[in-house]
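Just one protein chain is left out here, and the rest sit where they should.
Note that the chains are named A and B in the order they appear, and that numbering of residues resets to 1 at the start of each chain.
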Amino acid sequence: MDALIAPLLNGSAQGALLLLAALGLSLTFGQMGVINMAHGEFLMIGAFTAYLVQQVIASSDLSIPVALPVALVVAGLFGLLLEVTVIQWMYRRPLDTLLVTVGVSLILRQAALQIFPSQGVPVEKPGWLDGQLNILGYEWPLRQLFSILLAAVCVAALAAWLKYTSFGRRIRATVHNRDLAETSGISTRTVDRLTFFAGSGLAGVAGVAASLIGGTNSQMGVQYIIAAFLVVAAGGIGQLKGTIIAAWAVGVTLSYFAYWTTGSLAQVLAFILVIVFLQLRPQGLVTVRTRSLV
Amino acid sequence: MTKSKPWISLSGIGLFAVLLLAVAPLVLTDHWLNNLGKYCCWAIAAVGIGLAWGRGGMLVMGQGVFFALGAYSMAMHLTLETAGDRIPGFMVLYDPLAPLPVFWEPFRSTGFTLLAIVLLPVLLASSLGYALFKRRVKGAYFAILTQALAVALATLISSTIRETGGDTGLSDFKYFFGFVLNDPANKRMVYLIAAALLIVCLFAVWQLYRSRFGELLVATRDAEERVRFLGYDPANVKLVAFVVSALMASIGGAMFVPIVGIITPAEIGAAASILMIAGVAFGGRASLFGPALGAIAVGWGQSSLGSTWPDGWTYILGLLFIVVILFLPNGLSSLPARFTAARRSPDRQPAPAIVAAELEEARP
């Protein structure tokens, strides 16, 4: 039973983290066509923020709930900074933004390596996440459940924000038709900045959750960025529902592969699976230019 | 488009050949000549990237994969040559009794090894390219997928210690097709082979760029749909460029092994692939000499600064990406043209075509 249940539950938790990481990526990619390769490093910044908050607030019971909004703001500000200093000059060259942000991610990673110990830092788990939940005989760590709940809250908040606030409506209008939005009096510049702030902030929140599950070190962003991008690609751009399903599917699939094949063959298999997926359902990835509203 | 004066480019290649094949062996010490050989290997891969990315618009972020195919094919052959009839040393270390893995066996043969260096990248690149291009996967998706493949392959090699040497890689080669690698004269010969292959690759892309195929490739980069409406299948055009670039990466990787003496997953993974891109971006993606010169420059930085001041080198590399892409998208090789253009009409914007191509690609 464990062989079936454990990867499912672990993979779901992994998928929740991927979802948090992918949401921001999907937002900025869908709206601006910008691939932010430094997005994984924003996740890393969130994790290190959780560590730093713990240095101020000793009680881990309290520090993690405090760290969540702090990480949102800190990572968000980093994103804003990136948008203002670099990205805004490159909106007409989206493929180049990918390379520029590769440079940014190299710098952020190296900075983290020099500021913090190279083996990483410990983030204390709060006492209320210490237990396990017995699911059909498998002792499921509560902190995995926590990351799923966190992802659910974030998705709900994001969806509500996009749907019910005027800023959310402006974002959706800009995603849908940038030129029309501009001529309708929406300042796409402001919208872009806010989107970048929100997307990067979500990565920061993901980082806090990731610090509770895995290690917190300068390389942690690398693990997430590619998988998160595959989630965005498979889910369809700007599709909240698709992103959720894809994140869960990728997380669980990787988890099962890793369980069955004992190790890194999982990544190769996952890659092949994505290629096969593209053959079957290229819709999420096709870029045919038609005049229809695709 | 230096179409009207092919002899300028040709004499450039000639000058390059003289510098690499005649001047460098005379002036440089054995140590630096060997280093230059290593940069030449990266430059060979870079020439291919220039073809695929600069002219074809395909941002290949996983050339390390093809580099690995050539490098590991060569390394397996050299390892077996060194081991003779026995099982390679590192394998014995992990399991003294196990036999040689099946896929190693054919690499005893020189012919098979050379064939594998050519055929493996061609097979992988054509099947991958066919699957992706026919489904019109392009732009950032293509870039990330190739990068994902590099990550996956590096992880796979890291985790198969007994079969591939894992993170420590394959090293301690004593012979190169019968020649003793310790001998400085033979080292020189290996360098000359690498340099000559670089010249051959430059010549090959020179011919491709001036051919009708080169024009078609640029046309496909700038307006893929339009090319389709001229009766061509753009997937095939891109496929050819991608396969040629993969082959070049494999050749670079194959020569890397006898020159450097070791191949590890770190030399072929995501970071290594990005390093190859860095050189091309720095030198000028769409020009003939830019990718090779940029790769040599970045290679020099990597092996000199990277070892004496590794922290600083990472920052420099990061800044290089940001500054070059932001302010000089066509690399250093566009500087001369920029100056002349600036003198003629100061307000003219450079490189509209690349911008247009990427706009089209980014459209979801």
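The definition used in the following text is that a residue touches a chain if its C-beta (ideal position, glycine included) is under 8 Å from a C-beta of that chain, and two chains touch if they have at least 3 such contacts.
Rule of thumb we're sticking to: contacts and distances are computed from a predicted model.
This figure omits one chain of the complex; the name its UniProt record holds, of "Xanthine dehydrogenase family protein subunit M", "Anti-sigma factor", "Multiple resistance and pH homeostasis protein B" or "ABC transporter ATP-binding protein", is "ABC transporter ATP-binding protein".
The residue touching the chain not shown here, chosen from B:Glu105, B:Asp167 or B:Asp233, is B:Asp233.
Among the residues B:Ala219, B:Ile262, B:Ile316 or B:Ala337, only B:Ala219 touches the chain that is left out of the figure. For subunit B, the residues touching the chain absent from view are 1, 6, 207-208, 210-213, 215-216, 218-219, 222-223, 225-233, 352-353, 356.
FYI, only the chains that are shown with their structure count from here on.
Our note on geometry: subunit A versus subunit B, Cα centroid distance of 31 Å, whole angstroms. By the touch rule above, subunit A contacts subunit B in their complex via residues 29-30, 33, 35, 86, 89-90, 92-96, 98-100, 102-107, 109-110, 113-114, 222, 226, 229-230, 233, 237-238, 263-265, 267-268, 270-271, 274-275, 278-279, 282, 285-289. Interface residues of subunit B facing subunit A in the complex, by the touch rule stated above, are 59, 128, 131-132, 135-141, 143-145, 147-149, 151-153, 155-156, 158-159, 225, 270, 274, 277, 281, 311, 314-315, 317-322, 325-326, 329, 354-355, 358-364.
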